[in-house]
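Excluded from the complex is one protein chain; the other protein chains are retained at their positions.
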Amino acid sequence: MVKPLLLVYCALDPSLRMSKKYRVGILGATGTVGQRFAQLLEDHPQFEITAMAASDRSVGKPYSEACAWKLPGKIPTNVRDIVVQPIEPPLDCDVVFSSLPGSVARETEEAFARAGYPVISNSSVYRMDEDVPLLIPEINADHLGLIEKQRQNRGFAKGFIVTNPNCAVVSFAPPLAALHRKFGVESAIVTTLQAISGAGYPGVASLDITDNVFPYIAGEEPKVEIEAQKILGIFTENGIEKADFAVSAQCFRVNVVDGHMVSVRVNLKNTATLEEVVDAMKTFPTLGLHSSPATFIEVTDEPSRPQTRLDRDNGNGMTITVGRVFPDNIFDYRFISLSHNTVRGAAGCAVLNAELLIAKNLI
Amino acid sequence: MVKPLLLVYCALDPSLRMSKKYRVGILGATGTVGQRFAQLLEDHPQFEITAMAASDRSVGKPYSEACAWKLPGKIPTNVRDIVVQPIEPPLDCDVVFSSLPGSVARETEEAFARAGYPVISNSSVYRMDEDVPLLIPEINADHLGLIEKQRQNRGFAKGFIVTNPNCAVVSFAPPLAALHRKFGVESAIVTTLQAISGAGYPGVASLDITDNVFPYIAGEEPKVEIEAQKILGIFTENGIEKADFAVSAQCFRVNVVDGHMVSVRVNLKNTATLEEVVDAMKTFPTLGLHSSPATFIEVTDEPSRPQTRLDRDNGNGMTITVGRVFPDNIFDYRFISLSHNTVRGAAGCAVLNAELLIAKNLI
Amino acid sequence: MVKPLLLVYCALDPSLRMSKKYRVGILGATGTVGQRFAQLLEDHPQFEITAMAASDRSVGKPYSEACAWKLPGKIPTNVRDIVVQPIEPPLDCDVVFSSLPGSVARETEEAFARAGYPVISNSSVYRMDEDVPLLIPEINADHLGLIEKQRQNRGFAKGFIVTNPNCAVVSFAPPLAALHRKFGVESAIVTTLQAISGAGYPGVASLDITDNVFPYIAGEEPKVEIEAQKILGIFTENGIEKADFAVSAQCFRVNVVDGHMVSVRVNLKNTATLEEVVDAMKTFPTLGLHSSPATFIEVTDEPSRPQTRLDRDNGNGMTITVGRVFPDNIFDYRFISLSHNTVRGAAGCAVLNAELLIAKNLI
Partner (left out) sequence: MVKPLLLVYCALDPSLRMSKKYRVGILGATGTVGQRFAQLLEDHPQFEITAMAASDRSVGKPYSEACAWKLPGKIPTNVRDIVVQPIEPPLDCDVVFSSLPGSVARETEEAFARAGYPVISNSSVYRMDEDVPLLIPEINADHLGLIEKQRQNRGFAKGFIVTNPNCAVVSFAPPLAALHRKFGVESAIVTTLQAISGAGYPGVASLDITDNVFPYIAGEEPKVEIEAQKILGIFTENGIEKADFAVSAQCFRVNVVDGHMVSVRVNLKNTATLEEVVDAMKTFPTLGLHSSPATFIEVTDEPSRPQTRLDRDNGNGMTITVGRVFPDNIFDYRFISLSHNTVRGAAGCAVLNAELLIAKNLI
């Protein structure tokens, strides 16, 4: 009787049918995003962490010693004893997740791609390269078509690099994508209120943020102003044809642990009613991947929502929550948009990218 | 030998020459703004507090007992023993400063004006009335010309009402005024990051703001969108001719004690270089009143300034600090602007209004 | 094929074998603790919420409307539409969980007990009554023996009242119990650093706690000084023989959302080595109830742990985390102890009490 039972049971959770788990190596394993990777992959049906790589002072130590764990809860037991290796190929894994700082990411990620590894990168260095997909799977999964060209350009035999966007961009690109598809976006003004975890650890000094608003995040405003156009661009034979709207960004750090809140005004190319605007967001489809939230973009009409602490964990941190959608005095519409910056905006987005790559038979 | 000494000494501080101090009554004396009035007037050369009025549960008690003092330091000794009276005329004073909640302000402030008192109001109810000056003394002192008309309209013999703006408006109206005078403002996008003290006491619940951004302040966005045009308007025989630009406001509460930070984008009617924009702000004149700061609008070019905690007290809380002035992708320019919401944005602005009224022989 | 499947499936989760779920009514359903009850019981195998009772202004509204939900995530779907009833018997349920404010708890909880309901109370009013169990199930489950006497004393036919301790007491009573059982506690000094959520909503004003330590919690120090002796007392025919140690408490509110941290010094009656002390805590048994954590008292030797934000959720908020256990200069030992104040210290403790009552066939 066990077999039929199992069949039925598995029908409820198809992921369990997979006999094989892909082996994952984490580059930058001891950092804030590296820790999130460890946490998100703890019970993942498709992945298991088999290699941890970090900087010299961690090499040779078990992960539990090398890593000053900064997330709630404990270091997942399945990675506690993995001995940290240097950040260079080969690593005993099928795919690498990278959260390396920009300074070392360019060379190292290329080395891994060249050595045949799919590199799922959370770093900023390759995001705007013409042959590198900048992915939010729900929005532009077809940009994976760039991988072929990337391999040709760079002489990668089997490996490749895909990236996920800047964590602030992830907060507002989804509702913008919903509007862009239906009505065309002409321009967008975004003002961000970003969490301290976005800067990693030790990151933001407490004296810089307690009872304070810090108005400067190095390099952030330019990133926010250019990434959305690529993400919302169209894949063609010749690469990505970027969306042709302008973005203006002012970025602030505020005193919250996790969750980037963004204030948005948007001008549309075609007329849309408030109902159509809300509907476009609400109905933007989620995917059926393991880490996909039930709702990709949730729209609330409660006047005081979303709030950073109360809504950042919606959909296990993978849902984008939008609220206060109103006609604007100067632009067509305004709204606010929130996402969890270290889940949806970093590690969770990378994991979703990897799940997408499996679904597309690219790893 | 005393006399010549005194003459020379007084030359150093002309305010001391005044033999007479105006007697002040505070309406809403026990609230957050009422407490600021008490603090700002403690050693004021032109005013002394002679009457404290508050709601029923405080009446009959000495101020030190009626008031749960929430500002750093102690209740000023000169008001500790003043017995709180009901909020109704007559009060033993020459002028009243009001920080009444909207619900009671309309009737009460009118009653005081009708009874002959100049009413310096921090409440919102009269701000947009056509015959009531909405003052930032450095910007629109000439709007005091409305008082004559107000008296006619309302049958006030001697009293009158003048108001100061919403505390968030005070944060960005000054740089906007500087630009409007020189180049004309066409439109402005403002996104505010406001302090908890703006909501009074008990005001914002700690559960609503700790590790959180709260995206809704009741009634705030509409106020912010309409007050600037009146403040920057032109006084004519027929009243204020409002400035004809549009304002779009999104207002957030963030976890800082004092200080409203505002992100601004602005379109100008006439072309201006970045240098001209900065120069217009920097050179906007301060007044020579007792509470006037040495610099009305300070412009910094340090990338990470102004910061709320570090710059809110500039000019004893009366300076507006502007920074991050840059050309914008969509609008002509963007910048951030900060002011102390309970000093420049409330009690301090009201005191400055009163000093202006003395200088203009209106009290 | 469904039946055998179900059997096997249920073998994996024995709780599902129970055909019957106890129907629960929440008294004070819209408050902070009431919301935690709703959250904790959402997927509970033994309970389902069938009645919500709250104050007059909520009565007649669906819970989702009556309740300003302040916890992360959303109002559980299974309670959204329950129409709020007045706080009086009868309610359509088998047991009531009460988080009523002290002022109304005494009369109302008695009314429910008299009407036949087991009352699981989070309120403070009955805690020190001689015939009322003050429960931490792992420590003093045998105090349920008081129920018999309580029914006699008060003429309750079927109902009764059991209580859980003050949330600060729950943070340090468990390690104290571990030491008391093994070595005898002679005296304990506790200094608490308590979270804002302990005061409910709106509770602590943000101006009272932002960039601040608030040194006073009304009525807290006396409660903390007397409850532990009852909890650690011995059940006898004549009631609880209280433990005979003294407690000195100083209680502070600090700026954290959840989690009460307590600094403890303790004198023991019998000598114990540091290892024995740690061992006594670590080996204090957890129970096998549904909400029991895998570890009741976790002891860490990392110098900077427990930390409030990182460790409050240990064991789904039901574990007590102890650290920095050292010999003391004046007392025998010192340590710090942390628990989640609205889970283990309030709603979670009450749920555990109810699970214990089921296990003991008392409901």
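Order as written gives the chain letters A, B and C; numbering starts at 1 within each chain.
Basically, contacts are C-beta pairs under 8 Å (C-beta built on N, C-alpha and C of every residue); 3 or more make two chains touch, one makes a residue touch a chain.
All values reported here derive from a predicted model rather than from experimental measurement.
**Student:** Among C:Ala68, C:Ala157, C:Val213 or C:Ile234, single out the residue that touches the unshown chain.
**Tutor:** Considering all chains, including the one not shown, the answer is C:Val213.
**Student:** Where the complex has a chain not shown, which of A:Glu109, A:Asp208, A:Glu221 or A:Glu298 is the residue touching it?
**Tutor:** Hidden-chain contact among the options goes to A:Asp208.
**Student:** Using the touch rule from the top, list residues of chain B that touch the missing partner.
**Tutor:** Listed in rising order, the touching residues are 1-2, 4-5, 8-9, 69-74, 210-211, 257, 309-314.
**Student:** What does the interface between chain A and the hidden chain look like in terms of residue numbers?
**Tutor:** Answer for chain A: residues 32, 70, 196-197, 201-211, 255-257 touch the chain left out.
**Student:** What chain C residues would touch the chain not displayed?
**Tutor:** Contacting residues on chain C, toward the hidden partner: 187, 189, 191, 193, 208, 210-216, 225, 246-248, 250, 252, 254-257, 259, 261, 263, 265, 303-310, 323-324, 328-331, 334, 336.
The rule is simple: only the chains that are shown with their structure count from here on.
**Student:** As a test of understanding: of all chains, whose mean C-alpha position lies farthest from that of chain C?
**Tutor:** Most distant chain from chain C: B.
**Student:** Distance-wise, how many Å sit between the C-alpha centres of chain A and chain C, to the nearest whole number?
**Tutor:** Centre-to-centre distance between chain A and chain C: 38 Å.
**Student:** List the centre-to-centre spacing of chain A and chain B in whole Å, with centres computed as mean CA coordinates.
**Tutor:** 44
**Student:** Just how far, in Å, is the C-alpha centre of chain C from the one of chain B?
**Tutor:** Roughly 48 Å separates the two chain centres.
**Student:** Would you pick out the residues of chain C that each touch at least 2 other chains?
**Tutor:** Those would be 70, 210-211, 257.
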